[in-house]
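Just one protein chain is left out here, and the rest sit where they should.
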Amino acid sequence: MAVRSSMWLEYQIEANWTSPVIFILYNTLKPVGGSLLLLAMYYVVTGGFLGGESLYFLYIGNAFYMLVAQTLFNVGWIIHDDREHYQTMKYIYISPLSYFMYLMGRSAMRFLLSLLPLSVLIFLGVFLKIPYHIEVLLLLGTFFLGWIFVISSGLLLSGINMLTARHGNSVGQAFSGIFYLFSGVVFPINVLPGWASKAALGMPSTYWFSLVRRSVLGKEVDSIMSGFTTGEVAVRLIIISVLFFVISYLTFRLADYLARKKGILDMTTTY
Amino acid sequence: MTQKGLRRVLPSQRVDAIACEHVDRIFESKNRTVQALNDVTITVKKGELFGLLGPNGAGKTTLIKILTTLLLPTSGKAHVYGYDVTRDENKIRPIINMVSGGEYSGYGLLTVRENLWMFSQFYGIPGKEANQRIKTLMERLGIANMGDRKIRTLSTGERQRVSIIRAFMTEPQVVFLDEPTLGLDVETARLIRRFIQEWLEKDSERTVLLTTHYMMEADELCSRIAIINEGKIVALDTPSGLKNMVKKEISLNIEIFPEIKVDWLNNLDGVIGFNSKDAGGNLSLRVVVEHDAAVGEVLAGINQHGGKISYLNKEEPTLEDVFLKLTGRGLE
Partner (left out) sequence: MNVMLNLRALKGRAYPRMIGAVREPSWMFWETFLPILSMAAYVYVYRSLDAPKEFEGFVILGGVMTTYWMNVLWGMASQLYWEKETANLQLYLAAPMSKMSILAGMALGGMFSTSVRCISIIVMGVIIFKVDFVVTNAGLLLGIFGVTLVALYGMGMVFASLFLMWGREAWHLNMIMEEPIYFLSGYSFPVKALGSLSLFATVIPFTLGLDAMRQLTFPSMATQWGLVSPHLELVILLVMSIILLYLARVSLDRMERMGRSKGTLTMRWQ
């Protein structure tokens, strides 16, 4: 019930303010822009050639990254918006609906809504002649694990937001940059300096993006990640995701406690 | 002052501080149209403390917004110090300021003093001078020791004092106070009222337009009062002039046990208006009637409807009764 109503709220805020056409346009312009940016980079380096493994790698990685980025972009606002804009945080907080479940519901809805631009990008990939080789079951499992990963990140971010000021920029967007750089999204992780590619192996997102490539392209080209079988990647992802969720959850709880202790649940911090 | 300077000041002295002529304001949205102001005509002279009294939704804030150049009238003319609010907003803004009760502005990360300083800069007050004025006013309003606190950590009353300082530190000619004592305790409200009165006394050119739905406040402070209901000015006079309107009438305060329905009062001859409040199982009723005969009928009616009277008092007419008489309903 709690989750349902917060999902409904997210839908109202994010989708129900305009016509479906504008909604789709508005939600796909950003991801499409991001993909075009990468394609242009590829284009200038190869001297006008758009094809090859590296291109498919970065195109698919970037498309699925949008799922992470868009969800976090929105989740990054929830706390600050509820607290300082609508000033409803304290009312939601004292309602029987747990704030945790509320956040879960809102991020779940956003995740679902972000599937739309993702499918647009996958469709556009056909024009790039991306050799799709979709393993449906694996892809479904990947979506589910991805969702766990994204809501864990959202929870961690929300915990931090409870204690920090509202800055101008979207903190969610900045936060997702960590995953963009350290998870082999648009380039293989062996390009990173040694310490960073080791760190990448500790991130759930690295395994998730590997699963994405395996389920959409039917293979893994990242030289480090292809050392693992699909099963190994999945198991590692599950273990690290569970750990990540627990850490995020505990952080959120701690932040929640500290916020009440410091009396900053309803602070306003604009400047 | 030179001859020329004098002449430049003189004409404006004859001008009224505020003048509204047939001001209408209509809000249109997709599914409804609200006429917030309906043919409002008032003039406020310099030096006056003019009150606008009316229930929630009467249009008080709308009129203030028009006069503070935040909103255009749909039709009619409004002038502040002789300047047209529609065209001359740049001449009006330097000489006015405003406070909206219950609304706090500024930035959460700044201290009280910093927030005030920032607003003073929007009026071009030199830094030193601004700090001096802020200091004096903070002392005057009893929050001298709160300059370094964040607004968030202040109580409602303290915040409202900060808003008052924000408005008065720019030394405006006309101040608009929209329910300035909303939600404040008796003592803070009194402090603010006294401050407003003293501020006015210091200079005969200063003018205040104050809105309120507290009867007593309007009665105590204002030299003249306009009563506004559903966008219309229904009466305009001095407080005593207004009360004279109901001199002949009789006001009754009645406590009834248990809580009974009183809508039958509407059909009773001689009843001018009434207002009833739930008072913890009892009904607290205020009735204004035309003559003694009606008093008996009211009391008999209460009996008939199964109510027992636990308290009965005849009172001097108040502004509330004026309002009851004019609109047939209570203010609060």
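We just call them A and B in the order they show up, numbering each chain from 1.
We take it that contacts are C-beta pairs under 8 Å (C-beta built on N, C-alpha and C of every residue); 3 or more make two chains touch, one makes a residue touch a chain.
Treat the numbers as computed from the prediction; the structure is a model and nothing was measured.
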{"item": "Sole residue of A:6, A:114 or A:268 that reaches the chain not shown, by the stated touch rule", "value": "A:268"}
{"item": "Options B:90, B:145, B:204 or B:240, residue touching the unrepresented chain", "value": "B:90"}
{"item": "Identified contact with the non-displayed chain, of A:105, A:125, A:154 or A:188", "value": "A:188"}
{"item": "Residue ranges of chain A at the interface with the undisplayed chain", "value": "17, 26, 29-34, 36-38, 40-46, 54, 58, 73, 77, 84-86, 164-165, 167-171, 173-178, 180-182, 185-188, 191-192, 268-271"}
{"item": "Positions on chain B contacted by the hidden chain, ascending", "value": "25, 27, 65, 68-72, 90, 93-94, 96-98, 100, 103-107, 109-110, 114, 117-127, 166"}
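As a working rule, only the chains that are shown with their structure count from here on.
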{"item": "Geometric centre distance via CA averages, chain B-chain A, whole Å", "value": "52"}
{"item": "Chain B to chain A touching residues, read off their complex", "value": "107-110, 152"}
{"item": "Chain B-facing residues of chain A, complex", "value": "84, 165, 267-271"}
